[in-house]
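One chain of protein is taken out of this complex; the other chains stay put.
Per-chain residue numbering starts at 1, and chain names A, B and C are given in the order in which the chains are listed.
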């Protein structure tokens, strides 16, 4: 039943907030971050605005002003609160926002329950599924934003105690897996849910290439640092060098040297650096510089998609594992391609040939962001497993670091 | 008893926070504003650092890291958290901060109670009194910061329901009171508590002058606006004009036009503009421009002090009145000189002749701010009545507007 | 003879500076612009550093410090002067810089003349040709920078009197030319000079598409403006909307409304807007918004290259025409594809598969800029005709407007 799925995902969101104090819900630690309570309300506003107001006769919005407060960027729907002001709102209270969620859930239950399962209009089903995928995206953002909020605090709060699976373990050795030149289809082909940026499926030519069997480790990245990687402009893209200098980058986000030993802020609090874990929270600029230093390159998104075996999603380190941190690579063959960390590709985020955004406000979901951002693939330890696909295209600016982002190397053959 | 006084002031601070939700304690709505919970902790840190650690043998600080988190600017005492980052801290929680206050209070009780009243060292007594005056300053800041925080919120929260005394009432007519040329003493002369910036008392020559009997009203200020005051550079100081243009000022802070009628955000929520109330939340730049437009000038701080009759503090509209807003002038003679609004003077905040800051970190209290700021006099509706004196010198940057600041005109004779 | 070619291009550069006063050579009107005298020196520094110092035994640099002053960005070669400081240098004087050019020319003559023509090392020939192409690029920049400099001046100086060919003339009607789905090679294939970003040539699949037969005209763009194009976020990329709002864009660069009539600043001074001329000096953001408003899209660089017929370079409106402004489209078939204006494509500037930058400082020529920029194709009225190829890839940031940039629409079939 669709509503069961709805209920499960909505509960998952709230479960992720269990460790929070009321105060934690309020903070916006940088413009990119939203306060947790804003996430909780925004995903509900999505259901209210695009579904309840349209499909549930007589529906009364919980509070008129929420349309302004919790609209993220849909300029076709009223006038959203400027993003950097999300952290200025103490009201509505956290309690009030949970009440808002309950109100929306109650009406969604009514909407979805009163109709026989198969009489759902396709458009409604699609919108609910879009709303749920949207909420899953915000589950990941909730975790990365909480991490960023906690990392600003000299008290270094712990979101969750460390689990045994993160104990030290040797990473699988680096190996190169070869792929032949090919002509292949790229983009979503099935009949299930997918975002509009994954289609149209289209054919591309891919030259022969090699792909590393696992993510770059913290230990390997440390060699780049120790070799002066952050001081040598020749490894860097021009914009990357300028940004890195201005921001005084010396290491990935959340790394800090204490008494000459590297530590890393995690959702388990401050931890000594574990060299066999994948390096995490690096920007595209850093990923690209590391690859240049290593004499390799980053994969294209076509190479990545062509090489990915969707059956491996099953064993991946996703949100449900409860680790909330990438684990050392273990096993043979292609490792970590799904879960652990989003992998930077060298592909700018642009539309596939023939792409057209959906009409109306929903059409603002993806298309207008197709400029200045880079594609990442594969999901992370903060991504719900049920949310990922091999054709899934995530995207961030080349300077962004606060998502669970890592590096897989590629090479020409 | 000193401790009774201590307890009363500490309770007053907490009483001011009664209307707040936990979420309200966390917000920093601009760099000048501190989150309410930061105020609560900082004033306690002051007692802990400058008194308990020095005078109470064996005292253990509540939490080592609070020294960094809640130090405001005393560079002589550790390394304070940069001011703009105060709003990034969800932890320690509000509950924890109240616990911190209780811990400090308990030890202050022990320190002050175990000694016979008259054996207090003078230094200790002075420090406790300084700490209490410091806390009173933060009571005023608490109110002005809460006002600023609420004013950012499109929901326009109400701190306190409006009281009857604010109902419309005609302001007393404007009159000019003349003062002859004189040689007089300026600065604190008694033996009670005073800040170091109020001494040394020294003699000055004051030419004859006239002073308005009351504050400028909103209605009078509206004439300035309607006469194009914000569009005419000839009324403005050069820096004021530049700042005002850049900030797009069109009216005092918290004024907003709704359907062509002016409204004002107050601690009682959004209210229609009351023309007989004093105009409030204007910068020095605006006060000066208004005076130029009116063909008058602002008083010097010497004129103000010379003209002030301290016996009138008693009837003033201070924090204890519970109005939290300036009231229309009522009565004869000199009105509103104490309470209602801080009055901008044309005097830059500089040391009195012979001024020397106190040695050590306490010496950072005032002296280092004696540049680029202007003196304000008389206290406001957010100032505790027991905190003010005729020699009291408040000071803010000429562009600041978020305090309860108003305008009294002066003129040469 | 290579040296004849060298001399001709060097003289061309100086000829472009004939209309300048000494004062005009000094100005840097924004960070992107370089003072004309800097261009004159920098292109000479290129020959000095990469050729004379390496190939001419005993060569003494004209002045040691020029290596710092006139290095553009080659971080592998000393420490370049920060770009925004180029306009702070009154010395060396213009006379001195012409002396520097003569000195370099004299030694280049010696280097190229003393060797029998066919004994040139290939590397030297290649470097000289690269240096000449580099100088041609700066010829274009000289013109666009002079235009920008003059446009800041309320006196609106004239670089050159208007020529008859710019007199009003009706633009050819808009037509759509269809191209079938195809597999084709993209990138430079011959044995002549080309930049490293044009190779490796590689095969791509291109779906069927249509291309407008000419550039968008000012009159067509005016309809977009009059239809509220600059006020409607739904036409814009997210970053484009944000940038456009912040920069208060209301029209293309150099457009100004005087007494309600549009005028345009050109190299012929301020001129009334000519609706049949191609719209010029629009950013990628504006080009993309215009295309969205028109229900079309921009071409990809592959589509552009596939559709381009290199034999049409001959008749194009290039620098040599002396117009220094785009002309109304005239004729049948595909028009204006070479010359008139650089055409924004929807393709981000990224490396072709298998791309490797050249080793050493020369390798900084292109590769490190392959991020955050968009490809433009076809050359402009400021490009030397001998400089362009159908595989030529120009690139600018999506917000840049000061080059001669225009719009050609494309569509899916």
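We take it that a residue touches a chain if its C-beta (ideal position, glycine included) is under 8 Å from a C-beta of that chain, and two chains touch if they have at least 3 such contacts.
No experiment lies behind these values; they were computed from the predicted model shown.
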Missing chain -> touching shown chains B, C
Absent-chain contact - pick from B:2, B:56, B:124 or B:237: B:237
Touch as defined at the start, partner being the missing chain; which of B:8, B:95, B:163 or B:372 qualifies? B:372
Which one, B:260, B:332 or B:412, makes contact with the chain that was left out? B:412
Kindly state which of the options C:85, C:257, C:356 or C:413 is in contact with the chain not pictured. C:85
Which chain C residues touch the hidden chain? 21-27, 29, 37, 65, 68-69, 81, 85, 87-94, 149-150, 152-155, 157
Residues of chain B touching the missing chain are 73, 75-76, 183, 202-205, 207, 233-234, 236-241, 284-285, 288, 300, 346-348, 350-351, 353-354, 364, 368-372, 398, 412
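We take it that only the chains that are shown with their structure count from here on.
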So how do the chains connect up here, line, ring, star, complete, or something else (other)? line
Nearest-to-centre chain - CA centroid comparison: A
How many angstrom between the C-alpha centroids of chain C and chain A? 38
Report, in whole Å, the distance between the mean C-alpha point of chain A and the mean C-alpha point of chain B. 46
Multi-partner residues of chain B (at least 2 other chains): none
